[in-house]
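A single protein chain has been omitted from the complex, and every remaining protein chain is retained in its original position.
Coming up: chain A.
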């Protein structure tokens, strides 16, 4: 049973169409990674689903057509992390996280005590304990992304759209962030769509990968099920000739690693 159904979605900026006829589904409790070269329409896809961009086709979340919802109703269903958050004025980290509750509050209602407590707990969970009174703009880029992640988590939305949430994070935090995301989708039976730059991270942390090439869907990978040779041929079409190898960590868990073949 799928939670998110995208059918025949085409979108672009102005008259220029960037995405052509994309269809796919996601089940509850899963993370779907979106891979593709720069400029292939990954961000456009997320923005179209988030209804920020006008588009053709339809996005169905459970029984709701996302296009028919008001901004407020949509925000109750769906959380979105932009590539770079546009916070330019000085705000405390806690106030930034509390913005995640906006759709649940009426016009003049302030956040409740429970909301504040939950926001603090979420900050601690993502790895920013004791920073709630710090100035958001003075955090490092990686910490900012964790803070925005906490803002997206507090609302407990059914669908999360994350646009390169790992880009400013170092190795350890990247893996941690994907773990937080895993915990979230399992706990809320939600589904997450994530655009990622790092194919190895995507192969090891996502349930399914949607591969985009020049604005069209060129295939879907289930890293645990799809044969390595098929993954290689699909990913080679966007990254040049690549090689996927299986490695085991010391506790015996299998990991997939993607490396570039020397081009001659």
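The rule is simple: a residue touches a chain if its C-beta (ideal position, glycine included) is under 8 Å from a C-beta of that chain, and two chains touch if they have at least 3 such contacts; residues count from 1.
By our rule, contacts and distances are computed from a predicted model.
Chain not shown in the complex: UniProt lists it as "Iron ABC transporter permease", one of "Cell division protein FtsW, lipid II flippase", "Peptidoglycan glycosyltransferase", "Iron ABC transporter permease" or "Lysophospholipase L1".
The omitted chain makes contact with just one of the residues A:28, A:57, A:103 or A:127: A:103.
Of the listed positions A:71, A:113 or A:225, the one in contact with the omitted chain in the full complex is A:71.
Contacts to the hidden chain, counted on chain A, fall at residues 47, 50, 52, 70-76, 78-80, 82, 85-92, 95, 99-100, 102-103, 105, 107-108, 110-111, 130, 132-133, 135.
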